[in-house]
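Only a single protein chain was left out; the remaining protein chains are all shown in position.
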Amino acid sequence: MHVRIRYMAALRDRLGDGETAHDLPADVTDSEALIAHLTRSDAAAAALAAPEIRLIRNDRIVTRPSALEEGDRLAFCPPFTGG
Amino acid sequence: MHVRIRYMAALRDRLGDGETAHDLPADVTDSEALIAHLTRSDAAAAALAAPEIRLIRNDRIVTRPSALEEGDRLAFCPPFTGG
Amino acid sequence: MPSDIRVSAEPIDAAALMAALTGQSPDDGAVSSFVGQVRAEGDLVALELEHYPGVTEAALRELSEQAMARWSLSQALIHHRVGRMAVGETIVVVAASAPHRRAALEAVSFLIDRLKTEAPFWKRVHTAQGHYWVEARDSDTAASQYWRDQIAQEDA
Partner (left out) sequence: MPSDIRVSAEPIDAAALMAALTGQSPDDGAVSSFVGQVRAEGDLVALELEHYPGVTEAALRELSEQAMARWSLSQALIHHRVGRMAVGETIVVVAASAPHRRAALEAVSFLIDRLKTEAPFWKRVHTAQGHYWVEARDSDTAASQYWRDQIAQEDA
């Protein structure tokens, strides 16, 4: 399965800027498996597992764990701090 | 003891407009005795005994029963409805 | 200008008050406000606000000072109109400026809830047929009592 991933705000400083394309192994079918997969190549990605990290999937805020589908555009978000 | 009395808002419609002077018997020394005294000459004044009727004494809102003194200026008030 | 109290028959410009309150204090992150305005109701032609001059201002000042102290406000404002007004006109503006939002929001609720039962204003509705006095609402008494209890608890 192919997905594109972005990191927002403070996560971008730690995990990289811009959208990156990923070709996922067959057993990575949800957001939590994806985080484990990302952590294998970059230990800093383990921070994404924290429950306060939010996920935007295809321009919608989704609850985790969230199932993934081919072509998903994902954005990992630190807690929101607007207002 | 001499006091002056006004009735505010809806009470004015029922009990009279303008300030009136009263020469009180010696046993009328607080607001509740005054209401009983007023009721003897005008039965409608009995309505003043209701706990929601507020008293302004010498330009200060006071809690009832309130002691009275020579020369007091009193205003009986229906519940406030501002804002 | 920490406490800004005004009772007047002049129309109130809520937008101008908002302009004067926002962006004024570098330590304040929050300005909250409440505007009460004449609602079209039944056969209302005009609303008239009567008050007790002097006592009204003192009552508003006391409420304002209570709010300033309890919520550590930088500014509190109560402007209340009296006399006759038409549907849509502003009756009252209450506002609070504070470092953080909870203080500003709660102070505004407190001020308008307490004002309703603690300041000597009376509303009269004018209709084509005559007039009637607005009756106090139990919900207003309850809202005011809520804050009274809160403060009593805190002082205890």
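To keep things simple, chains are lettered A, B and C as they appear, and every chain counts its residues starting from 1.
In this text, a residue touches a chain if its C-beta (ideal position, glycine included) is under 8 Å from a C-beta of that chain, and two chains touch if they have at least 3 such contacts.
Note that this is a predicted model, so its numbers are computed, not measured.
K.L.:
List the neighbours, among the chains on screen, of the chain that has been left out.
P.N.:
A, C
K.L.:
Touching the left-out chain: which of C:A59, C:A104 or C:V125?
P.N.:
Once the missing chain is taken into account, the touching residue is C:A104.
K.L.:
Check each of C:S32, C:Q66, C:T117 or C:S144 against the chain that is not shown and name the one that touches it.
P.N.:
Of these options, the touching residue for the absent chain is C:S32.
K.L.:
Spell out the interface residues on chain A facing the chain that's missing from view.
P.N.:
8-10, 13, 52, 54, 56, 59-61, 75, 77-83
K.L.:
Can you name the residues of chain C that touch the chain not displayed here?
P.N.:
Against the left-out chain, chain C lists 14-16, 18-19, 22-24, 26-40, 87-90, 99, 101-102, 104-105, 108-109, 112, 139, 143.
Just so it is clear, only the chains that are shown with their structure count from here on.
K.L.:
List the centre-to-centre spacing of chain B and chain C in whole Å, with centres computed as mean CA coordinates.
P.N.:
27
K.L.:
Where the centres are mean C-alpha positions, what is the separation of chain A from chain C, in Å?
P.N.:
The separation of the two C-alpha centroids amounts to 49 Å.
K.L.:
Just the number, please: Cα centre separation of chain A and chain B in whole Å.
P.N.:
Computed from C-alpha means, the inter-chain centre distance equals 73 Å.
K.L.:
Mark out which residues of chain C touch at least two other chains, giving numbers and ranges.
P.N.:
As it turns out, chain C has no residue touching two or more other chains.
K.L.:
Which chain B residues touch at least two other chains?
P.N.:
Residues of chain B never touch two or more of the other chains.
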